[in-house]
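Missing here: one protein chain of the complex. Every other protein chain is in place.
Each chain gets a letter, A, B, C, D and E, in the order it is written, and its residues are counted from 1.
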Amino acid sequence: MEEKHSERYKKGLHVGHEIWGAEFDEMMKTSREVDPDLQRYTVEYVFGDIFHRAGLDLKTRSLCTVAALAVLGRRNQLRFHLEGAVKNGASKREILEVLIQMSVYGGFPAAWDALSVARDVFTKLGVKD
Amino acid sequence: MEEKHSERYKKGLHVGHEIWGAEFDEMMKTSREVDPDLQRYTVEYVFGDIFHRAGLDLKTRSLCTVAALAVLGRRNQLRFHLEGAVKNGASKREILEVLIQMSVYGGFPAAWDALSVARDVFTKLGVKD
Amino acid sequence: MEEKHSERYKKGLHVGHEIWGAEFDEMMKTSREVDPDLQRYTVEYVFGDIFHRAGLDLKTRSLCTVAALAVLGRRNQLRFHLEGAVKNGASKREILEVLIQMSVYGGFPAAWDALSVARDVFTKLGVKD
Amino acid sequence: MEEKHSERYKKGLHVGHEIWGAEFDEMMKTSREVDPDLQRYTVEYVFGDIFHRAGLDLKTRSLCTVAALAVLGRRNQLRFHLEGAVKNGASKREILEVLIQMSVYGGFPAAWDALSVARDVFTKLGVKD
Amino acid sequence: MEEKHSERYKKGLHVGHEIWGAEFDEMMKTSREVDPDLQRYTVEYVFGDIFHRAGLDLKTRSLCTVAALAVLGRRNQLRFHLEGAVKNGASKREILEVLIQMSVYGGFPAAWDALSVARDVFTKLGVKD
Partner (left out) sequence: MEEKHSERYKKGLHVGHEIWGAEFDEMMKTSREVDPDLQRYTVEYVFGDIFHRAGLDLKTRSLCTVAALAVLGRRNQLRFHLEGAVKNGASKREILEVLIQMSVYGGFPAAWDALSVARDVFTKLGVKD
């Protein structure tokens, strides 16, 4: 059983590391301590199965994820995926455009809450205009 | 006052028509009958101010909008923006990738509900793989 | 026990009937067939305890309820409370203003979905501008 | 790769069939036509990985799922999992208790919308008190 | 009027105290200071009417409540009801199973946000595997 999962798990760890680098490895270690099962499913399903699928480039995947997390109000994961979007090649301008657009679909509070997270991420990563 | 708004309104009508064609014109006529004020704000703000902004291509805007509407469960607008995504050059594959990805962020029910709308849209528009 | 509840229940039935008339009585009968317990709690808590409380007039209560149901996307109850708002003295204009304002807080799709319900209610009740 | 997934997929099909019988098989066929990839992930992850996990009995899993879908307002999946709850041994009374309780956490509209779905399911399955 | 409510209120205080002990009493005191009316309704309706109803055991009620609060993203009440679930006899494993399952219905962010709250609760209460 363990063997059956291992290819997807290894693939997922690789995909995550390619995008977020050491931060991903660290987060996986932390989340394994919270719950090793959901950590494994997250690596296997989210990163091993879904995130690297052909048919959509990583930058667009990241921006769509940012859009969804902004309207859902999930700040922790939004922060993580804003960093992912930057690392997948999205410019500050492109990220801001997505968040501004969310004022239309999720309302202005959703957009502003997301922008306050984005500002922190841009500062942390040293992203300039 | 009326004059002040007119440039944004004309711009919005133009942007919408460029994407959705006669269907947009028809929808604007119908929605004007529902409420002329919100119809005007929608044309001015959504299409006149936001949708055509530089900094993000229309296809990516459409896909991010589809992602947001899928997790919010707004079927009517999802249908409209799935058509918009096709018209802005998104392939069936790209749209399906966005919706599959939403299983991770909004849950599997959000993804399946959105896919059932997408299937209808693909059929209506004759979109093949 | 039954006796203890009866004052709140009678109060609730009275409050609902005062606002919605025979339609309320009919709805209570239908919902009693769906689940008599939740029907009782709804009459007791929603209408017996809350809706008639002093400190806020019924029209404002109705409009705030309409605002909440619009952003939550609960169409069935929205229809019911739009009728309640009309019966509590809200004008078509006031109701439309609340729904237009929800474009800001819940997004444009929330506002449009709610407006499509409102149009039906205005037609049914013969509400003119 | 295909081989690696097959155990989870077979497991998932088996788990689903055990609960929903021929209806599950039919639904999987239909959903494969909508999107074969998300259908596969659903079988593998939802039913192959998660639903049959040790540590929580199937009846409680079904009731918790019903609770979540009720507050999320996802009617299609709610219908499906209400049937699953019945088939996993939940009584009509237990299901109604969960939905009544949701009036507290998701609001009365969430509870009533879910009860209207449950009534249909009970009728379809011939569930008596 | 006051007399009429008192049985339900006393019942509610008793039910809450049975589950959460002194912590419940303390929370009721604090919430009475925030708003004595909603505090009274909460005691009467949530704990006096609903939580102790026959037809569903307290452990399952708590787990369904945890499921709903996880997908709704209501952290404060989630913390409180995670403690309630433990006190109603749910094991750490059962609680984790419910939260892992929510990755399917509310998305992975909902599950992870809830798990981070659960970790704190388990630590506070000294719950071991």
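Keep this in mind: a residue touches a chain if its C-beta (ideal position, glycine included) is under 8 Å from a C-beta of that chain, and two chains touch if they have at least 3 such contacts.
Because the structure is predicted, anything quoted here is derived from the model rather than measured.
Enquirer: For the chain that does not appear here, which of the shown chains does it touch in the whole complex?
Expert: Among the chains that are shown, those touched by the missing chain are A, B, C, D, E.
Enquirer: Decide which residue listed in C:13, C:27, C:50 or C:127 touches the omitted chain of the complex.
Expert: Touching the chain that is not displayed is residue C:50.
Enquirer: Touching the hidden chain in the complete assembly: which of C:31, C:65 or C:88 does that?
Expert: Selected residue, touching the omitted chain: C:65.
Enquirer: Since one chain has been left out of the picture, which residues of chain B touch it in the full complex?
Expert: Touch with the absent chain occurs at residues 1, 4, 7-8, 41, 45, 49-50, 53.
Enquirer: With the missing chain put back, which residues of chain C would touch it? List them for me.
Expert: Against the missing chain, chain C presents residues 45-46, 50-51, 53, 55-56, 60-61, 63-72, 74, 77, 91, 93-94, 96-98, 100-106.
Enquirer: In the full complex, which residues of chain A touch the absent chain?
Expert: Where chain A meets the chain not shown: residues 73, 96, 99-100, 103, 107-113, 115-116, 119.
To be clear about the criterion, only the chains that are shown with their structure count from here on.
Enquirer: Quick check on the contact graph: shortest path length from chain C to chain E, in steps?
Expert: 1
Enquirer: So what's the Cα centroid distance for chain B and chain E, whole Å?
Expert: About 40 Å separates the centre of chain B from that of chain E.
Enquirer: Using the average of all C-alpha atoms in each chain as its centre, how far is it in Å between chain B and chain C?
Expert: Averaging C-alpha atoms per chain gives centres 31 Å apart.
Enquirer: Give me the residues of chain C that touch two or more other chains.
Expert: Residues 41, 73, 103, 107-110 of chain C each touch two or more of the other chains.
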